[in-house]
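Missing here: one protein chain of the complex. Every other protein chain is in place.
Entry: chain A
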């Protein structure tokens, strides 16, 4: 693994960008990067520990995870620091971020950058204007955050209990009619809960192109007509008659494991396989996606404008894009989340890293996952959550 990285690094040494990179590496040595990341997933936490061990050995950069219950906590911290006039030496070095939180921080000028396009390993990414790693919820990334893992919206279920999972979001209504109280979704104030609604929105919206532009009252009314009709019919048939919802996806996974509901949701196609390995779901757990595909996006890391250990954070962001790192991350025994790299940009040796990963019966093949549907513009999510609140929080 190591000779490969050294070879990769030595390839382009001498170009100006990489001379700069050497400066970054020098400055980063000895830094400790405080990576603010949701801490509810033990596997992700363990992966971050591994990343820290690797970067410390290779570049002398330590990583400490600041385990968040909610990404917005880190955003609030940066805002507090800005309010206090602390424009350098900030406590948040790197944030696992995407979607609305990224949009907020970018709009408020709270991010350092652009840096992502200058990372040496950015050459493994497809950074074309419409490529998945260039837009975050249709908001142009413009180098203010760097990709690290791929997310696909999937449902988990126990194949010993549910023999035929719904074919699409409309199918959930049929399922709920036959099995009242067995369907739910995470609370809509939670990211995964709003994604459940977005998946339905994308499926039901008559004009899918409108979802890619910032939301307007008129476009919203048009796009959500059938969605609310469907949801009004589904809600009374949901767990606890749709009066209360699990706090987040992990709580819902636990409910699936306890047999309280029949479906879980996840942004990780390997979640069922991973949970089985962890003893958190029965061996018969599987994942499925709606027939016409599901929402997908990329998880990014961003660096706040006042980060104390900015160079170290760049080194870690770059390390996350190493083919060897991405292959390790895709390993079902580690994280099992699919690589963000453009497979066509890997050489034979790098591609082999991915080909030889272990498999699991609960792990879907890429072909089973169907097409990736685009995230609506971030403003749609905010509006959807707001409208849902107005309709259903009494």
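The rule is short, and it goes like this: contacts are C-beta pairs under 8 Å (C-beta built on N, C-alpha and C of every residue); 3 or more make two chains touch, one makes a residue touch a chain; residues count from 1.
Definition applied: contacts and distances are computed from a predicted model.
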item: Among "Lipid II isoglutaminyl synthase (glutamine-hydrolyzing) subunit MurT", "proton-translocating NAD(P)(+) transhydrogenase", "Putative thiamine transport system permease protein" or "Cytochrome bc1 complex Rieske iron-sulfur subunit", the UniProt name of the subunit that does not appear here; value: "Putative thiamine transport system permease protein"
item: Candidates A:239, A:300 or A:380 - the one touching the absent chain; value: A:239
item: Of A:195, A:224 or A:250, the one touching the omitted chain in the full complex; value: A:250
item: Residue in contact with the excluded chain [from A:118, A:142, A:260 or A:342]; value: A:260
item: Hidden partner interface residues of chain A, rising order; value: 34, 36, 39-42, 45-46, 49, 64, 66-70, 72-77, 79-86, 91-92, 99-101, 104, 108, 180-182, 187, 189, 239-240, 243-248, 250-251, 253-255, 257-260, 278-280, 282, 381-382, 389-390, 392-394
